[in-house]
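Report on the structure given below.
One protein chain is absent from this view; the other protein chains keep their places.
Here the chain labels run A, B and C in written order, and each chain numbers its own residues starting at 1.
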Amino acid sequence: MDRFVFLTLDGLSRGAVYAAFALALVLIWRAARIVNFAQGAMAVATAYVAYSVSAATGSYWLGFLAALAAGLLLGAAVDLAVMRFVDHRSPLNPVIVALGLVLLIQAVLGMVYGNEFLPAEAPFSRSALTVAGVAVLSPYDLFAFAAVGVVVVGLAWIFTRTAVGLRMRAAAFAPEVSRLLGVNVGGMLTLGWALASGVGALAGMLVIPTELGLHPHAMDLVFVSAFTAAVVGGLDSPPGAVVGGLAVGLLLSYVSGYAGSDLTPLAVLVLLLAVLLVRPGGLFAPVAARRV
Amino acid sequence: MPPSTRRGLAIATAIALLATSAACSGDDGGSPGRGPVPGVTDTEIVVGTHMPLTGPASAGYSKIAPATKAYFDYVNANGGVHGRKITYKIMDDGYNPANTQQVVRQLVLQDKVFAVLNGLGTPTHTGVLDFLKSNRVPDLFVASGSRSWDQPDKYPGTFGFNPDYTVEGKILANHVKTALPGKKVCFLGQDDDFGRDSLAGVEQVLGAGAVVAKQTYVTSNTNVAPQIGAFKAAGCEVVVLATVPGFTALAVGTAARLGFKPQWLVSNVGADHPTLAKQLGEAAPLLEGMIGVNYLPMQNDTANPWIQLFTKVNKEHNGDAPFDGNTVYGMAVGYLFVQVLQAAGKDLTRESVLAAVSRGGYQGPGLAPLRFSETDHSGYGGERLTRVSGGVQAYFGPAYETDEGDGPVREYTAAPVTPPANGIPTAS
Amino acid sequence: MSATRAAAPPRTPAPDAGPGPAGGRRVPTLLRHLAVAAVAALLLTAVSYGLDPFRNFQLATVAAYLCATAGLTVLTGLNGQLSLGHGALMATGAYTVAFCQTAFLDAGLTGGWWLALSLAAAVLAALAVGAVVGVAAARLRGPYLAGVTLAVAVVVPALTVTFDGVFNGEQGLSVPVEPPPAGLGPYFPYERWQLWVAAAATLLALVLLANLVRSRYGRTFRAVRDDEVAARLAGIHVARTQVLAFVVSAAGAGLGGALLAVLAQSVSPGAFSLTLSLFLLMAVVIGGLGSLAGALWGAVLLVVLPDLTHTLTEQFTLSPAVAQRMEGNLPLAIFGVTLIVVMIAAPGGVQGLLARLGRALAARLPGRRRS
Partner (left out) sequence: MSGDDLLVVRGLVAGYGAAPVLHGVDLTVPAGTIAAVVGANGAGKTTLLRALSGMLRPLAGRVALAGDDLRGVPVEQLVRRGMAHVPEGRGVVGELTVDENLRLGGLWRRDRADATRALDEVYQLFEPLARRRRHLGHQLSGGERQMLALGRALVGRPRLLLLDEPSLGLAPRVVAQTMALLRQLREATGLTVLLVEQNVRSALSVADQGVVMALGRVVSTAPAARLRDDDDLRHAYLGF
């Protein structure tokens, strides 16, 4: 039973980060109908920014803020400098461009910082607190939960309660009509990229200290898990991303703990198939609203 | 243009493209010189290697080949070997076996290298063993502790360098047996031949039932909390790790998170303190007391004449790159290769170099014996224990030697040698 | 709608879509393809004598990749399904050929025809796996299909570690392949023989694929890609068509993987990682998704580009410190930029660019006549 509790909490704390990253993917998908394969590489780039800023100033939190700011800027830059010029008639084109960005970003990071692992600091202790003899969450895990929670609530607030959120949703669902109603659709798209990339940067800052360290490829595996989470939840649904992220985190933890870590990829595939064969649009797919 | 014509044209252009690029490279690529020996002229020896310079597996490893090259440049600057300068072609395979196929063929068939030196990685190098054998290319000092390189009957041209993982496991287990008797021993290994061979060594010494909990990890899953949690639940006091550096750091960090503080014993591959400390950052003090194994001088041992030599070479020929265990490793490989070239004599052929390696008896920076003989193609046959104390990793106790079978773990008593005055081995 | 599925490039009629020039004598499609294949075979034989062994091997590798890229072109370009998992299908073929060749060797069965049998078995195995994935794929669209195939790409190499008793883990298996037939003489270069084997298998596969593309099935593939609803109304069984496309494509990938294994004489999971699957996709898109000729460019790219960028970086003489940072990274950066620029400047890929060039030339010639 102790082990079950331990694996559950451990899975949830990882899942929270997957959820944040999946959320970033969902944001861009909703805004631009692009699966941003460069999300992981972009997040790593911002984590390097944090590393440099922290190293220069000696403050974790300055680095943290720098990463988020860099995330927003990088997202906007990718949209304005690259994606804007891609022919979107075939959905494959943006995918390939994103893969090209991955190669480019990772190569540039490798040139600047070297293909070495750099330490990734955690702002809080990662030692688990013990409750009734069972090791539960660490302060860092709680920080991660809180950060992801703030992001989820914040995004929900932006999208449902603010004018800019309404504009962004309208621009995503009906770009032509939105323009007629005075919405700067291109600007909203850029803003969507910036927000998504900012959330991705946050997820990167949260997950990299729990992994092998800072490396140009540090987010490769996280990307695969988070993409799975987003697909399981339904790419159009932010709540789906959160649920999908937690589900994938739990699944990986249980399978590693009870069956062996080599079986985790298989478990992920089984989860994907089980969900998608029943609901081809993910768990939280909108009720077959328009099938035209 | 009918479509079929167009397709035919496409094929023809593609072929022509390849053909022209071949024609261009055909002239400059080969230059086999007068002699019949590929890659050797009166003034030059061309050797090549495949290394991960990019990709997830490149961390640390990407520094080895440049260090070897720097040592060769140092030798070249001092007149070379028998009047020949060594050209070292470094090919990036990104630790992807498919790329290794391409780059090794390029080295052998196009660049006409004399030998492949220090090709890195078990899965990558396994794939080119047959090719190198059928082309009779000397395949020297493979950078991996797999036992596959020691098959003189099947692969007469292949020689290892690293102590194999079983030897490591035996030496670590021997320490447990003598210094930590009666403790509960557990084992975490990579889910491949690395972990398997190492566990075999541990169980060889401690007995099959002695390891209380055995766990594996895969490099594609960075969450080792379930495995460490199982160790804690099993009450392990000693944990032997057959892990790459990243996962050593993960295991140590995760254990600390769970309030689990066993004695760590780590295989050579994953025990380099600077690498681990860098990765753990502020959590580096967790490494205090960690026991590892090594067989080359410690990069921080500035009193060691070998380290003095290699530091100098690094400064002069390697752009003063950060000096760590990988630099020492790369230069040690370079030193051994130059030793072998000297021993093979002025009349260098592929046969003579293989014969020179097989004669054995090489002594250099290593603390353990190199086992090369007609019947043994494995590399170093032993290691010495290290311990992290006060943030510094240092050797303690004697060096040990053993085999990968059921032979005993013995102390290796031969005195370490010092490098020649000019840092370049001479023909003995 | 079009945004939710992986569709083909802009709808210029594919070069091999419509009926040929009106009024001309129509040579049966199969004969025409056979003729092209025969010419290509003759050319390749001649070329194989003119090239050094390394180029022969590279060309053989191109042939192997071509099977896979052609398969992926049929799936993605002609049928509009996106697959990130073709590397895994190649692995299926590769491991099958390893098992078969080892079994034949153990049973003392020697002779060139056993290799052909192994390759056939590899195609069948990939076909079976492709059918399973294809059935699931037929229910899914766009990114959801991408997600499942991505998982397949990750799982299949991982299985070789899980069941390392069978697959020998990361280290992989060796593939025993016989030397060239004695009839070719004792000094026949092995790489030339490899090219012959790979090219023969690939040309056969291409003829079959080209025929399929031009057949009734090919037309249904394209109809489903262009408009699923319209295709359904026209009486096409959409799901069945999609499964068929997946199966055909998997067979191509399986043969490609099998050939790669034969060329390397070994197979290991690292060679068939997710990276390979992504690179295959990049290759076919850059080559041009509309036609099988694009697949050829893609395969050439896969082999030549790393080599080319490496040569390029060697041109610069850099200080050791800088060189260490650039080595390996610079080629990747160049590749990345190339991908982005090509996709923006020429979304039809290399073949699209050539086709445009060809059309422009063709348009100028009769134009002159008119004036």
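The criterion applied here is as follows: a contact is a pair of C-beta atoms (placed from the backbone, for glycine too) under 8 Å apart; a residue touches a chain by one contact, two chains touch by 3 or more.
A quick note: this is a predicted structure, and the numbers were derived from the prediction, not measured.
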Displayed chains contacting the withheld chain: A
Residue of A:L7, A:A20, A:I34 or A:V185 touching the missing chain in the full complex: A:V185
Chain A residues that touch the omitted chain in the full complex: 163, 166-167, 169-170, 173-174, 176-185, 286, 289-290
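Heads up, the rule we're going with is that only the chains that are shown with their structure count from here on.
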Where chain B and chain C are represented by their mean Cα positions, the distance between them in whole Å: 35
Cα-centroid distance, chain A relative to chain C, in whole angstrom: 32
Junction residues of chain C, two or more chains touched: 154, 158, 161, 328-329, 332
Multi-partner residues of chain A (at least 2 other chains): 107, 110, 114-115, 260, 262, 265
Contact footprint of chain A on chain B as seen in their complex: 53-56, 58-60, 62, 191, 216-218, 220-227, 229-230, 232-233, 245-247, 249-250, 253, 256-259, 275, 278-283
List of chain A residues in touch with chain C within their complex: 29, 33, 35, 82, 85-93, 95-97, 99-108, 110-112, 114-115, 224, 227-228, 230-231, 235, 260, 262-263, 265-266, 268-269, 272-273, 276-277, 280-282, 292
Chain B residues touching chain C - in the complex, by the definition given at the top: 1-4, 6-8, 10-12, 14-15, 17-19, 21-22, 26, 29-30, 53-54, 58, 62-63, 66, 70, 90-92, 94-99, 101-102, 105-106, 109-110, 122-124, 126-131, 134, 146, 148, 191-193, 218, 220, 317-321
